[in-house]
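Encoded as structure tokens, here's the structure I'll be asking about.
The complex appears here minus one protein chain, its other protein chains still in place.
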Amino acid sequence: MPVMGERTATEPTLFDRSRPGRRASTLPALDVPDVDPVQALDGVELAEAPPALPELGELDLVRHFTRLSHRNHGIDVGFYPLGSCSMKYNPRMSEAAAALPGFRNLHPWAPDEAAQGTLALLYDLQQWLAELTGMTTATFQPAAGAHGELAGLMLFRAYHEDRGDARRTIIIPDSAHGTNPASAAMCGYDVVTVPSGDDGLVDVEALEALVDESTAGLMLTNPNTVGLFELDIERIAAALHRVGALLYYDGANFNAICGRVRPGDMGFDVVHLNVHKTFATPHGGGGPGAGPVLVSDRLAPYLPAPVVVRRDDGSYAWDHDRPKSIGRLHGFHGNIGILIRAYAFLLFHGGDGLQQMSGKAVLNANYVASQVTDVLPLGYPQHQPMHEFVSTGRAIKVHGVRVTDLCKRLIDLGFHPPTNYFPLIVDEALMVEPTETESRETLDEFSAALRQAVAEAAEDPDRLRDAPVTTPVRRLDEGRAGRELVVRWSSDQA
Amino acid sequence: MPVMGERTATEPTLFDRSRPGRRASTLPALDVPDVDPVQALDGVELAEAPPALPELGELDLVRHFTRLSHRNHGIDVGFYPLGSCSMKYNPRMSEAAAALPGFRNLHPWAPDEAAQGTLALLYDLQQWLAELTGMTTATFQPAAGAHGELAGLMLFRAYHEDRGDARRTIIIPDSAHGTNPASAAMCGYDVVTVPSGDDGLVDVEALEALVDESTAGLMLTNPNTVGLFELDIERIAAALHRVGALLYYDGANFNAICGRVRPGDMGFDVVHLNVHKTFATPHGGGGPGAGPVLVSDRLAPYLPAPVVVRRDDGSYAWDHDRPKSIGRLHGFHGNIGILIRAYAFLLFHGGDGLQQMSGKAVLNANYVASQVTDVLPLGYPQHQPMHEFVSTGRAIKVHGVRVTDLCKRLIDLGFHPPTNYFPLIVDEALMVEPTETESRETLDEFSAALRQAVAEAAEDPDRLRDAPVTTPVRRLDEGRAGRELVVRWSSDQA
Amino acid sequence: MDFAPHTDDDLQAMLAAVGRSSLDDLFTHIPQGLRPPGEPNLPRGRSEDETLSALARHAAANHTDAVCFAGGGAYDHYVPAAIAALVGRGELLTSYTPYQPEVSQGMLQALFEYQTVISELTGLPVSNASLYDGGSAVAEAVSMACAATRRNAVVMSSALDAPTRQVVRTYGHPLDRGTSEVDYGADGRTPVPPLSDDVAAVVIAQPNALGVVEDVRAHAEAAHAAGAQLIVKLEPIAVGLLATPGSQGADLVVGEGQPLGQGLAYGGPTFGFLACRTDQIRRIPGRIVGRTVDRAGRTGYVMTLRAREQDIRREKATSNICTNQTLCAVAALIHLSWLGPQGLRDLARACLARAQHAARRLTEIDGVELAVSGPFYKEFPLRLAVRDPQAAVTALHAAGYLVGPVVDTGPAQGAVMVALTERRTADEVEGLADALARIVKEDS
Partner (left out) sequence: MDFAPHTDDDLQAMLAAVGRSSLDDLFTHIPQGLRPPGEPNLPRGRSEDETLSALARHAAANHTDAVCFAGGGAYDHYVPAAIAALVGRGELLTSYTPYQPEVSQGMLQALFEYQTVISELTGLPVSNASLYDGGSAVAEAVSMACAATRRNAVVMSSALDAPTRQVVRTYGHPLDRGTSEVDYGADGRTPVPPLSDDVAAVVIAQPNALGVVEDVRAHAEAAHAAGAQLIVKLEPIAVGLLATPGSQGADLVVGEGQPLGQGLAYGGPTFGFLACRTDQIRRIPGRIVGRTVDRAGRTGYVMTLRAREQDIRREKATSNICTNQTLCAVAALIHLSWLGPQGLRDLARACLARAQHAARRLTEIDGVELAVSGPFYKEFPLRLAVRDPQAAVTALHAAGYLVGPVVDTGPAQGAVMVALTERRTADEVEGLADALARIVKEDS
């Protein structure tokens, strides 16, 4: 919110501010003959008027987006313990790296000779990610985790097809993130759900019963989405490998184990990493991120083409000669600028720093858990949480309020709420991931706010139901948004 | 103010947030033998402990300054019609220009051969500013307008001294900015004040009576600080030149005439420009700006050394061989990064664009005046205002409120107040400078707010007295600040 | 090095609170065999200064001095300085998917505005809040068309850029999607193909990968007549001049966002856009932002129609997309607002004038001719009388001029694409002409 003023309590849209004929842009003067489009594009259907874009001066543009930013929470503004998202500090160092002109001004179809800096960087990054995951080769095309999942499952399919082995199903735990089944469906697989046991881990016996020759593979997050390490992972891997099925590692929670435990050692065959989580690239209001996929040697032939290679002469190149490749997943090379940031992050941390990172991420989560789980019990208290923990807010329901209300109250107390209602297997789930970059004081203040909100649920439930009241808008009518469906501005809107 | 939360309504200081042993910084590892300071600096008094700087992690640092920014108004947030300050849009283009590595990484004592890009830029800038002011040569050392004034008056002194002509006084209008008399005093001159006439212009007859052989010169702002063009400037110049005195042009209001009227043509001998006003470089919360000084040929020999020159071979250099120079005013070359921004601004505008700029600046001021002067009469209605106008809020005093209160109410209405209580010659002065970069809608909204506040002064004066109420803090006890004098944090403060 | 703020005291106190004696102690329940001793084999951590110096060396090892006449979906349009300053603001940069709308109104409103400008560019009423890129956007559109028509085959113009054709095939393969191509003609335009009744969608590009303007209306009519949908991959600057594909009957208009304020950046991050008619809204992939009111009746914005998405719908979702390219979309919004309608038109006209001039000038060279005859506005294919066009491209790069890509298929196969943005001057065209003349001469 702006620093002052009643007038500025809302921000009109760009279209409300638009005035015909106003304009911020300037273009170089033409030093070639001007051309009449009607003549030059003879026979082509031209627009009568250009699209009705907003018309503003540059100052009003800058003000608009500055004011919009004042209506938005981000890590830079305060704590953001969104479970499964690793909302850690986004280093300005990494932003500076990606902004270097040598990276910014490179055309995607520049010849490899012109791109040696970026290619060398990607090659190193591949080696480091391979080392961290226990894999060997990477594709950088996937633009996010889900894109990586799709790529990975396509690799499963290509692998099995190459062996003449048509398989139909992908097994996914009931605690899995929604992208896992959605990716499996996009890859033409039938989804088979394996239940979690009473302790929040995959029910291994149930799994073993589900696995058969039609199983293409298993998708697993480890630590899983309730924040617990799948202790039987070796047995799980053996069960799948025994029938020729493969294991996919969803790297959303890699921050818990990075530098300490390797998916490859656990038996995974394909891994995606969410570099916008583990390696601290900015989430940008929803993206861009990057979801590089790492594979073991036996899946490498199927990777999307091209892959980055080091030639014998020490130069780097895109290798397009991949006859078994599943093909392309991206129109260019992927979110290279995000990968540059990840490279900077890894170079800064080093192997030693990454161990500190994951250790402190786990410590922070366990510390907050130690401060709040008496009032918000863990969904699965049998095992020690890793980098995040999932509590249940079940107990406050007796007061006629739900975890949603608790979360809205947290906003008034100055904190972005944790992830809630995910994973689905925990009733009234509250999933807290503090990340390693938060200080003990912040964790203490947050824990106190959480306790306060729980206490208020009993003492003053209306306070929770009314919350938030300190925000630019109060609770929004989502039903109306879905019913009336106003998804673009138009001049006849009020 | 942050987007949410009661907790974040205040922002603790860095020292309140500090925790022993915490740290954001990283340094390259030593690749030379470490050295024991006690031995290496034998006989030197070393500190027992390093200075008690704040100790925070980088995320908490970033959050602190982000949150502080949320407690601060700037042009990017909204209208900022601070008279005499030209608070116009600060182009991001200019920021990008100054951030180019070739400019950022140049050491001030790099040899001229290594600085050809910057030197050529400064040389061009000198030519352009000379063209715009009607002068010939520049010094770029002055870091702000007042610094330029000091330089200019030193040039007066050097010029007179060189002619064996000791002169004691500087004439300054009663409407002048405080820096004018303060600069004269720093330059060892006695200040003689010339009154303004009933029409807000210098009383020329009074001036002519004051001018004599002891007069070193006159300092004048034109348009002057009531926003009016000194129509008798040629007669004024003649009066001074007749007795061998000089004219100093205070460029704070150059935005009104840039590209249209030249101080040199009016008879001025020395000119400073406030590039942070006219040429839109950011004010940075108080600075840095730049105050380059332009002179006519006869004052050029006295300029601070070195000056930038073009050699016969087309190369550029600092010329240190200035035997009559007053010496240095800056430890390096001045605020070069600000001058780079000014260069970008001028190149973008061109001569044509500058005329548009000053024309629209004057139009905007006159337009707002046309909307409000029925309720807030001009201090001097006899002449047309230029880029700013000065109204008097005298009339609201009958309601027991003053212009201060009106200004505080404007804040609640969403506008940064105009300059007030300056110039001193207008009772309850309100000095409005919209600048050319504001849209008609903004000017209309501001005019309406001003009218509303004036109306409320009669109807609901307490509303003005209580204002502001929409800000992070309400009116502050300035008396207490001056009495108790807490000018740094200390651990025993509450 | 790390960014954790823990002091030794913090570590001791916090470990005590959780009953552990060291960080390692928090991992001891993990089977020992999975915990290799020692550190991973990465370079040791280093300071921020050393890190950035290393990155600067990498950046400097790229050669970006060549004058950029390259096209193929990424163009050297100017990116105004205000964009980086605004999307770099921490409140936007460091936020995530707006799950809590009350504290995310800034991004939500920006996305609502983004959806509006995409709707304007495409001529269709509904836009989502971004996709990964232009290639995957076409693939997602194909899925939408298949769902809408309950058919499972797609016909692509061979004048759709090669990477996008590959992405469509990759996405289609596991779903047994029949994927065929229709060859463009000597004029560079795609003829209206015969369509069997299993065809869900025809995909063309506007202008296409040869730079040539397609007859969208004819394709739309033919597709509709066969019960199929028309998907148009739009190069968005073009609608500064051309009619919007939506107004010409396209059902789905998608595109690569690179020309809209993204810079070259080796092709990423950029974003893909996607727009459709209102009757397709429930099949759209990814986030959509809708307008609504809060409890006090104030206007506000939320993510809407969430029941399409993976977190709610899981394997029944319209797509698996979760993290998208929001910040890129906001950059595009700023770029388009900076341009304004007249700026977009001027920009497109500048491309047209410069491209026409360059085509005229370059085809004056012996052994250089246009490889197609159709109308173009900023990009065109040149047939060079050389043995190996790729070698000519390399030689031109060595001479300081970046052109390409080389056309991979059809009548213009082997031709070299040349693109002109508003930034390419007449002098630069002369330089390219000189270099090209020399190279063609030396080769023949």
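By written order: A, B and C. Residues from 1 in each chain.
Here is the rule we go by: a residue touches a chain if its C-beta (ideal position, glycine included) is under 8 Å from a C-beta of that chain, and two chains touch if they have at least 3 such contacts.
Worth saying up front: this structure is predicted, and the values here are computed from it rather than measured.
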**OP:** Decide which residue listed in B:Leu41, B:Ala209 or B:Ala455 touches the omitted chain of the complex.
**Re:** B:Leu41
Original post:
Of B:Arg310, B:His383 or B:Arg451, which residue touches the hidden chain?
Top reply: B:His383
**OP:** Decide which residue listed in B:Ala300, B:Met357 or B:Leu430 touches the omitted chain of the complex.
**Re:** B:Met357
Original post:
Just one of B:Ala184, B:Val270 or B:Val375 touches the chain that is missing; which is it?
Top reply: B:Ala184
Original post:
Contacts of chain A with the missing chain: which residues?
Top reply: 3-4, 19-22, 26-29, 56-60, 62, 66, 91-93, 95-96
Original post:
Tell me, which residues in chain C touch the chain that this view leaves out?
Top reply: 47-49, 52, 78, 80-81, 85, 88-90, 422-423
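Assume only the chains that are shown with their structure count from here on.
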Original post:
Using CA atom averages as chain centres, what separation in Å is found between chain A and chain C?
Top reply: 19
Original post:
Once you find the CA centre of chain A and the CA centre of chain B, what distance in Å lies between them?
Top reply: 46
**OP:** Check each residue of chain A and list the ones that touch at least two other chains.
**Re:** 22, 58, 62, 66-67, 70-73, 75-77, 88-89, 91, 348, 411, 437-439, 468, 471-472
Original post:
Could you say which residues in chain C touch two or more other chains, in rising order?
Top reply: 1, 3-5, 10, 46-48, 80, 82, 84-85, 90-91, 102-103, 106
